[in-house]
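Complex shown without one protein chain; remaining protein chains in place.
A, B and C are the chain letters, set down in written order, and residue numbers restart from 1 in every chain.
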Amino acid sequence: MSISVGIYGATGYTGLELVRLLEAHPQVTIAYATSEGSAGTSLRASHPQAPDLALIPAADAPLVDVDAVLLCLPHTRSAPIAADALAAGTRVIDLSADLRLDDPAEYQQWYKVAHPAPDLLPVPYGLPEIVGRGILRGAKAIANPGCYATAALLGLYPLAAHNLLLPGAPLIVDAKSGVTGAGRTPKPHTLFPEVHGNFSPYSIGRAHRHIAEIEQVLQPCGVTPGRLIFSPHLLPTNRGIVATIYTQVSDMSAARRAFEETYADEPLIDLLPDGELASLAHVVRTPKAAISLTAATANTLIVVSALDNLLKGAASQAVQNLNLMFGFEETTGLL
Amino acid sequence: MSISVGIYGATGYTGLELVRLLEAHPQVTIAYATSEGSAGTSLRASHPQAPDLALIPAADAPLVDVDAVLLCLPHTRSAPIAADALAAGTRVIDLSADLRLDDPAEYQQWYKVAHPAPDLLPVPYGLPEIVGRGILRGAKAIANPGCYATAALLGLYPLAAHNLLLPGAPLIVDAKSGVTGAGRTPKPHTLFPEVHGNFSPYSIGRAHRHIAEIEQVLQPCGVTPGRLIFSPHLLPTNRGIVATIYTQVSDMSAARRAFEETYADEPLIDLLPDGELASLAHVVRTPKAAISLTAATANTLIVVSALDNLLKGAASQAVQNLNLMFGFEETTGLL
Amino acid sequence: MSISVGIYGATGYTGLELVRLLEAHPQVTIAYATSEGSAGTSLRASHPQAPDLALIPAADAPLVDVDAVLLCLPHTRSAPIAADALAAGTRVIDLSADLRLDDPAEYQQWYKVAHPAPDLLPVPYGLPEIVGRGILRGAKAIANPGCYATAALLGLYPLAAHNLLLPGAPLIVDAKSGVTGAGRTPKPHTLFPEVHGNFSPYSIGRAHRHIAEIEQVLQPCGVTPGRLIFSPHLLPTNRGIVATIYTQVSDMSAARRAFEETYADEPLIDLLPDGELASLAHVVRTPKAAISLTAATANTLIVVSALDNLLKGAASQAVQNLNLMFGFEETTGLL
Partner (left out) sequence: MSISVGIYGATGYTGLELVRLLEAHPQVTIAYATSEGSAGTSLRASHPQAPDLALIPAADAPLVDVDAVLLCLPHTRSAPIAADALAAGTRVIDLSADLRLDDPAEYQQWYKVAHPAPDLLPVPYGLPEIVGRGILRGAKAIANPGCYATAALLGLYPLAAHNLLLPGAPLIVDAKSGVTGAGRTPKPHTLFPEVHGNFSPYSIGRAHRHIAEIEQVLQPCGVTPGRLIFSPHLLPTNRGIVATIYTQVSDMSAARRAFEETYADEPLIDLLPDGELASLAHVVRTPKAAISLTAATANTLIVVSALDNLLKGAASQAVQNLNLMFGFEETTGLL
């Protein structure tokens, strides 16, 4: 079985990765790729290693002629296209934030704008290792998680799900990301000379929007919203996220077992052996996350969660979700 | 008044900075500089911007002919020279770890080797903004603090000294350092291709040696040893440390006031205005530390402390200490 | 004697360096600094290490109240302000290209726009080591050279002036520059992820605008226009230019002597000893150029010329010119 897809927003960093992965996917054909700024040119003009793929404006894209669309668009611009696609019977994987939060009020609170298509909600949250494959297989629409959210959730979920987090203590996620996480639109703070030789925190504490989706996933496990402290920093490199996560656990041995059980059979999660710490070198340009556990004190467990923000944090996770949606083997085109 | 000094270990990154600062210091003359590996050559051969300074082996250095020696040597190699210098009536600023811990047993525990000169202990700890100038002025020997320890203590001390830290909660210091912090001896993990594009934690939790000196300073303020969690990471850049510090405070307003009071008149500490976060760009190539405060929740205060590991974390702090030792204005040669 | 100056375009990379240098200059006071995009804010908001200097729009700047203006503006925007300043009796150092070419037709050919103030031309070209101090001392206006042009001319002029270049053979300048050379306005190709891990030629051959000013200086020495091949490349670093220059000389010994004679007494030119090659490490963050000579064959001389594009290639050379203009010691504020 083979499907055809449309990729929206193909010239961004995530779009480029998605094109690269799906070009090599044995069961997927890219029917078209869209770009507003570069419509009329070839994708190769945007990146010298990209394939020679004609770019069309989203308005010209034939929604009905494909089996699915993958949306690498800014939030608020993504949901309306998702709505059109679903109305046309075309499935949707949305890499923007538009479909991640079940509650439109929550969206409005964090994104400071009314939800553009509240009728679509809720949509399954596409973090297969955590939400399980059941709700993703055959889904009509999947919300692809945020890059930081994926890193944080992979490090926190096994503890939360096994009820091993000591009540009260904050969950501290100190995260560091490469610059592609900020997108490809030129901005003063992502100019090369501003980043090279620099390292800077931003939106630390309770300010970053990914907090909402992380808490939405953890809340059913009993993690009260508001406990999460999330501090992102901008790394002077292109790709990858390392999240250093500080937790207080009730039982250190059980904590390690919880990770082992959760990820034992996961082909895309590397739970590192004792003494080896997860780093960007483990994961950059791979579809995998690496996780290490360090018992700092009797109750303080430091989880380091690393992944490539453009792959497990975006494009390769979208391919996992696409595979599940259409009943393909989950890692097809990835390993 | 003018003094002459000898610099030991001048070809390392800290030594080079110290030479640069003291060459420009109006009241200091560099009488000699030592190197074992490069003795017989000029310092300029080790770095194209360094002055043309002849390097001699430490064994040939005329200890008695200078007013002070500044020791940029590995631990265990520093203390014996400090002992000789003091015996000869020459003052000492030791940038190694040898004189930082008051208790030789503590040294042995963290450095896994017997203290090379326990009779010298204790020695004033040269973090002027925290220990006060009283014990540094006129001191015969000063232990220059570790780079990470300086960053952590500048961020934690005002809270500890004002008794604002909630009891029990761990003190979490997530620190990131440029590669010069690892020294100039070639090692596999500091090769350019290993660091470029990478970001990696190391010695996280309760493993890094600077924990000992941080806790030694905080303990008299009532911070029980063992509470500190300290996680260093290697940044793909040359210089600078950012420590993101997570604390639970009893009174957020009092916490801010504690920082304001502690650093109000400090010329080398920039307490940033609300909303501005400390970054490497604030401090690299300056003798200053920058500190920002972010109230993440009612009780969670995130302190970001940034400094140049080779300057406020080493060489310029040594110059502060030298100035205090000899009664010069503290910032001479620095501002 | 002391003067007051206005700095136009202070938030760009060159403007920031100029502010930094002139803040520390013992005979200069900065009366005001302009910015269009950031007027109404402090310069410190544009760069955390900059001084707290109020920015005003150029239109509000009191031209008559200062002794000189330094213009760090885009070409075509600079000359009209220069004209106003000169009309008001205020001297001008123009860091743009507007006043560099004597012939407005030449300007139109290379910059594809009519010269905005042809009546101002010609203006002395402020490369003191080459044009001599005579025409710069007391000048009313000085055209500050381009960064690439400075690097190329410092490497070629001694050979041209001593008539040592074999006729006919092309003069090949293979130049590499850090990204600050592209300015601080966000553009797609200077985004961090586009430059990191990349290295790219641009405008190679006979296309780059600095060819015009290089040839203008060399032509009186008998170098026919059209012989110069100039190939710039973008380096994945912030600062500095290395120009590797391939020449055919008639007499290798005379060539070395020509460099020695030209630069023997120049405090800001380091002619390196045989066997040492000029690199960015020699010059970054210094007001100096470093030059090395390598005899590759009997007649092929490779000149490597290195400088900091923001300093000897822009701001510190402007200070040299300002010092000469007002009769100060040329290196005041620089060494």
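To be clear about the criterion, a contact is a pair of C-beta atoms (placed from the backbone, for glycine too) under 8 Å apart; a residue touches a chain by one contact, two chains touch by 3 or more.
What you see is a predicted model; the values in this text were computed from it and never measured.
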Of B:Thr76, B:Asn163 or B:Thr190, the residue in touch with the unshown chain: B:Thr190
Selected residue (touches chain absent from view) among C:Ser46, C:Thr190, C:Thr244 or C:Thr286: C:Thr244
Where the missing chain touches chain C, by residue: 169-170, 172, 174, 176, 194, 196-202, 204-206, 226, 229, 231, 233, 235-240, 242, 244, 246, 248, 277-281, 284, 294-297, 300, 302, 304
Interface residues of chain A (partner: the chain not displayed): 47-49, 197, 279, 281-282, 285-286, 290
For chain B, residues in touch with the removed chain: 13, 178-180, 184, 186-188, 190-197, 236-238
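Basically, only the chains that are shown with their structure count from here on.
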Reference chain C; chain at largest CA-centroid distance: A
Separation of chain A from chain B, taking each centre as the mean of its C-alpha atoms, in whole Å: 39
For chain C, residues contacting two or more additional chains: 197
